[in-house]
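Only one protein chain is missing from this complex, and each of the others stays in its spot.
When the chains are written out, they are named A and B in that same order, and each has its own residue count from 1.
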Amino acid sequence: MSQQANKYTRNHRVRPDGAAKVTGELKYLTDLKREHMLYGKIVRSAYPHANILSINTKDAEQLPGVEAVITYKDVPGLNGFGIVMPDQPVLCQDKVRYVGDAVAAVAAKSPEIAERAVKLIRVEYDPLPTLDSPEKALEVDAPLLHQKGNILHQASYQKGDVEKGFEKCIDIVEQTYHVPRQMHTYMETEGGVIVPEANGAITVLVGTQHGYKDRFQLSRILNIPEEKIRIVSSPIGGSFGGKDELNIQPYAAILALKTARPVKIHQTRKESVISGIKRHPMKITMKTGVDEHGKIIAHQVKIIADTGAYSTLGPAVLDFAVEHATGPYVIENVNTEGVSVFTNNGVSGEFRGFGGNQVAFALEGQIDRLAEKLQMDPIDFRRMNLRKRDDVGPLGHRIAKTNGASEVLEGIASLYQDKKTNQEPERWKKRGTGIAITMHGGGLGYGRLDPAGGRLSLNEDGKIEIAFGFEEFGQGILAVIEMIVTEELGVSADDLSIVIGDTSLVPPSGSTTASRGTSMVWHAVQRMKTHFTEEIIQSAAKQLNISQKHLRMGKGGIYSDQYHSKPLLTYKQLVKHTSSAIVTNTSFDFPTTPDEVDGGHFLYTFSGVMAQVEIDLLTGKVKVIDLDQVIAAGPVVNKIGYRGQIEGGGVMSLGYTLMEEAFMQEGKYITENLDSYLIPSIQDVPFALGVEAIESLDDGDVYGPRGVGEIGSVAVAPAITKAVHNAIGYWANKLPISSEEILNASGKRSVTSWMKVGQ
Amino acid sequence: MDESRTIDILTNKSTDRHILISFHMNGRMLELSVEPTMRLIDIIRGQLDLTGTKISCGIGRCGACSVMMDGHLVNACLVMAYQVDQSQITTIEGINTNNQLHTIQKAFLEEGGFQCGYCTPGMVMAVKALIYENSNPTEEEIKEALSGNLCRCTGYGGIIRSVQRAIKEGMNKN
């Protein structure tokens, strides 16, 4: 990792939560047990769309060992949830809109009894026509899934005049791209324990990305004040956006309150597949034209997103896709229109990349197709159309100055030179190489509540306590916090106590999402460090009777500028004799563009990807044999964490490109478990994945390291797709790319033609 | 596991529809009265509260529940109580001696072989099974040995580096 000098010099560090993870000692929330705990199970709909005629729970209630059965009648407050609009019923009353809709739930003394009780609940349905595609849902006579209709959200962006632009084009490519319903496939399925406390309060021990948001939503559902709800949400066995929305919390909470006993729910994989949110499937049509100089001058985009039965973050995902539809390219005339449509399919929502991965596949596909048409080198063609350091953002709004686009393109171009092998593969095999680049906004964007905050204090044990409302779900935020705080305050890891993931202990920090964690920690510490250090030094000066200007904070305590080998005062000694608490709080908003552009981002990260594939002409199998990424996201805080995020994101998208699809037929999942919903295994990935970090920021950039949770997943699909094209001349416009289409495309079905292949 | 827990289990109500099984769990002899078709994963997590072993797919397709049975890697979600009788089971809790991290665990820690950590106990068991049989595996052998253990976070890069490190350290020792 190169370029600018990095102050996080010792940034190869073992994660603070590591030892407990490798020994299995760490208790995940789904590992917990409490005395007198009951086991909950949720009854989900038998149909993707139906009216409920009746719900009969009598037999279930009478089963010995069953302690409670709940239906819509038992929801104390608002029977609905959803981060933006609470339009998803907690428990359906008269209608179900997808197979994951909950109709009833039970709590019993053992999981087996709960399972049996569920089978005894009889629900009578009157099935309705299944709207299993946006097209069907948009038909004029389609039944309405929600009162306001079947359109959840529309978003658009206009610039110049595309029609006029196209008239001036010498070449135009028009193509429709399809991207699948991807499942987060966090290895830990949803679950945890909810414990009733005195005075009607509850403690919610369930993984989430945003404890305060869950508290707010649960308070509305349970009709109890937020102060009575404590959310403990870490550690989490993976989330990737999938656990930002509520999942099993409302059921366990209602059951716990009703029975006055702790209730545990841990969904099976099948239950998780059926009820959990997924990445939005989209149909994206792009028409893109170039003038005689090879400059893209017109770009028209239509996005249709299948948002499933309920809203959750559907509108924001669509906005993001619309914003990123031009990526890092500067185009004179643009017209982007997006619509997010309710259907009876699984609910789509937040997922690493947030709509960016979908449009990046289409956009980079356009770029590569145009380059081919123009017989230009794809890298040169990109160079020609790329944004420059001072260019505005994709919605015409001001953004933090950055040369990231060009840096990653040049980075990947030189990798491409080194790595594109002309090595002859075995007979019946073909190899190809492709590249792609992208630009990705961090934070929630302009006009979205995006508050952040943290707290630094010297606690009673003499530890410097740093508290954030973030969650740790694998991304390594603890290591990032440790790294930044020790570096900025000059203290050692042993001096620190990091507190996260518990609403009773931490200040609100917003959601752990949208690649905002690292940025947020850095910003918060920047804001707090001076004040906090001053307070510490002031207090120490008083105790030591030494002038403040001779004192500084260091490892283990306060040092004087004369004497370096030992602190004059340890933090423990300091706290013992300090009269008033030393606490610094901060709250601020994640930096957004100063321009009033709804959803517009301010901080962007960039990636360049190179993929090499080997195609088996006899079977159509595509194997990725090289996957390298160049990332521009500011200084690297934690090397291991950074690399892991990029590699992990990359492989997740390798899966997206070649095998992952939560396949639905008539509103029902065909892929119900990990035998048919496939994620890459170790055999599907290149043995060595390349990650190169460009750490430099623009001169005068005061925004520090950016988060890299998403960027590694965004531009992988188009790079692989181009590599396939490079190998066999076939353009895939649908993901995942199937062996069957490759076999058909390589046109080697007649013996006579393919006998000559590879000879 | 402590003494009292062992006794607890022994006094667990047993009915004639249960069977009595005895086996070694992480070196300790245990006797349990259970349904014969109860899954080993439910014995480990549910009855013994050894939650280091995870569950994710329940059908043998992810490796989160990997444990050793008589020295061989198995999926605890596919093994039943009656099969456990008279066997030796080792879980993640049983592989570090004297509170010292096992070489493999250390390697995972230092090379970033995990993120969320949910696949990690199973992965560590699979690596242990590999190195136990073959102290110097090739790239292909590493991949084959870990092919039944899925990880969603790391993309396997960190895991491969961890395994290579563990192999190297293991060889240095000998």
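Methods note: a contact is a pair of C-beta atoms (placed from the backbone, for glycine too) under 8 Å apart; a residue touches a chain by one contact, two chains touch by 3 or more.
One rule holds in what follows: contacts and distances are computed from a predicted model.
The hidden chain: which UniProt name fits, "Phosphonate ABC transporter permease", "Fe-S cluster assembly protein SufD", "Xanthine dehydrogenase C subunit" or "Branched-chain amino acid transport system ATP-binding protein"?
From the choices "Phosphonate ABC transporter permease", "Fe-S cluster assembly protein SufD", "Xanthine dehydrogenase C subunit" or "Branched-chain amino acid transport system ATP-binding protein", the unshown chain carries the UniProt name "Xanthine dehydrogenase C subunit".
Could you tell me which of A:223, A:414 or A:683 touches the chain that is not displayed?
Touching the chain that is not displayed is residue A:683.
Looking at the whole complex, which of A:72, A:428 or A:731 touches the chain that is not displayed?
Hidden-chain contact among the options goes to A:428.
Considering the whole complex, not just the chains shown, which residues of subunit B touch the missing one?
Output for subunit B: 13-19, 35-37, 39, 58-61, 63, 66, 69, 72-75, 77-80, 82-83, 126, 129, 144-145, 147-149.
List the subunit A residues touching the unshown chain?
Contacting residues on subunit A, toward the hidden partner: 63-65, 109-110, 112-113, 428, 617-621, 623, 659, 663, 665, 670, 673, 675-676, 678, 680-681, 683-684, 738-740, 743, 748-749, 751-752, 754-755.
The working rule: only the chains that are shown with their structure count from here on.
Can you compute the centre-to-centre distance for subunit A and subunit B, using the mean CA position of each chain? Integer Å is fine.
30
Write out the stretch or stretches of subunit A touching subunit B in their complex.
Its residues touching subunit B are 14-15, 17-19, 21-28, 31, 33, 111, 184-189, 235-240, 268-269, 473-476, 640-641, 643-644, 647-652, 673-675, 679-683, 685, 687-689.
Using the touch definition up top, name the residues of subunit B that touch subunit A in the complex.
Within the complex, subunit B touches subunit A at residues 45-46, 49, 51-54, 56-59, 61-62, 64, 91-93, 96, 101, 105-106, 108-121, 124, 139, 142-144, 146-160.
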